[in-house]
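Only one protein chain is missing from this complex, and each of the others stays in its spot.
Right after this comes chain A.
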Amino acid sequence: MGIWRWVFIGILFLADFIVKIEPFKLGRSQPTERISGSAGDVLEDDPVGRLKVFVYELPSKYNKKILQKDPRCLNHMFAAEIYMHRFLLSSPVRTLNPEEADWFYTPVYTTCDLTPNGLPLPFKSPRMMRSAIQLISSNWPYWNRTEGADHFFLVPHDFGACFHYQEEKAIERGILPLLQRATLVQTFGQRNHVCLKEGSITIPPYAPPQKMQTHLIPEKTPRSIFVYFRGLFYDVGNDPEGGYYARGARAAVWENFKDNPLFDISTEHPTTYYEDMQRAVFCLCPLGWAPWSPRLVEAVIFGCIPVIIADDIVLPFADAIPWEEIGVYVDEKDVPNLDTILTSIPPEVILRKQRLLANPSMKQAMLFPQPAQPGDAFHQVLNGLARKLPHDKSVYLKPGERVLNWTAGPVGDLKPW
């Protein structure tokens, strides 16, 4: 009996010793960690050789002329459609032989009709898209072969292919009927929403990479701001009584935390906005009129943990990036308890999230650099398309079979563009 007691004590001592070593090891932790989402460790996959894309040659009135009319389209957050076209034109996945192509791309810039303020008007976009599809279906046989099931389109507007900036109207319109079988690459993503189709690929909004690079500060600057946010809380112009904009979530943030010293929130937009984000631990990314915003991209680039306040949102490349491990999701109904939620996260979890954010492949996946670099958002889109291959046999329609209704939709959409 006595010997067993000594053995037990010996084991305890050994265990204690081992436990002491563990934290010592953690103290000298790695600065980054590998990221793998539900689709596996796919952030660094190379799409070259895994798919072939054929780019339709549309007349320049669908793309180049529109861009010439308003070059502001190159800098706003919907510029992904333009840069994707340019990338695909010179990419090794492009093929000039449509017979061997797996995917077909139609370069039509639907989000380039800008108001004087710079906001895109979506009223002509359905007609433009329809006219483009009519063109490709009459000039090439590939659309009618599958009714668009192996075609993909970039629709980076507020509510994707619903082509409206107001949510009620967008839901009313629904996705353009002609795009029902195509794959949509869009920034909007919300579960169980009309405007998010099954099988769509969510991409981040465009943020200018050079501008963010020039505002980087040394990494050893200590992070001293707990929560950071700059933006509107009430949209007085469009929603004077409050409660409509952001489903009341932004207003709730303001009302509950405007006198809290941990929350650096305000509507003023300072010149040191990017530098301040790099000095913050948490950056709020609440919804606005649409659930997505470029704040997510900025937070990831600057290493600030994104706090996502948008119910049921689908974040970019959700199958490749495990966003629950990187950001903090807060339900809109829990906004009044935001400070309790954030302060009760254990420090090890926070440090792990920062390590994941520090991973260079994570930052690269959010950007659209020119010229394209390996692992950037263009390549993630191609990876996503490659993961959907090979096409199911059922996408190929029998000759004479028709699924799409060409006359569906509001009457105004049927007018030629």
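Heads up, the rule we're going with is that a residue touches a chain if its C-beta (ideal position, glycine included) is under 8 Å from a C-beta of that chain, and two chains touch if they have at least 3 such contacts; residues count from 1.
One rule holds for everything that comes next: contacts and distances are computed from a predicted model.
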item: Hidden chain of the complex, named as in its UniProt record, picked from "Glycosyltransferases", "RNA polymerase I-specific transcription initiation factor like", "D-2-hydroxyglutarate dehydrogenase, mitochondrial" or "phosphatidylinositol N-acetylglucosaminyltransferase"; value: "Glycosyltransferases"
item: Listed residues A:105, A:152, A:188 or A:234, member touching the removed chain; value: A:234
item: Residue in contact with the excluded chain [from A:36, A:95 or A:256]; value: A:256
item: Residue in contact with the excluded chain [from A:130, A:193 or A:363]; value: A:193
item: Of A:40, A:118 or A:243, the residue in touch with the unshown chain; value: A:243
item: Interface residues of chain A (partner: the chain not displayed); value: 27-29, 31, 167-168, 171-172, 190-194, 218-220, 222-224, 226, 234, 241-244, 247-248, 251-252, 254-257, 259-262, 281, 311-312, 332-333, 335-337, 339-340, 342-345, 347, 350-351, 354
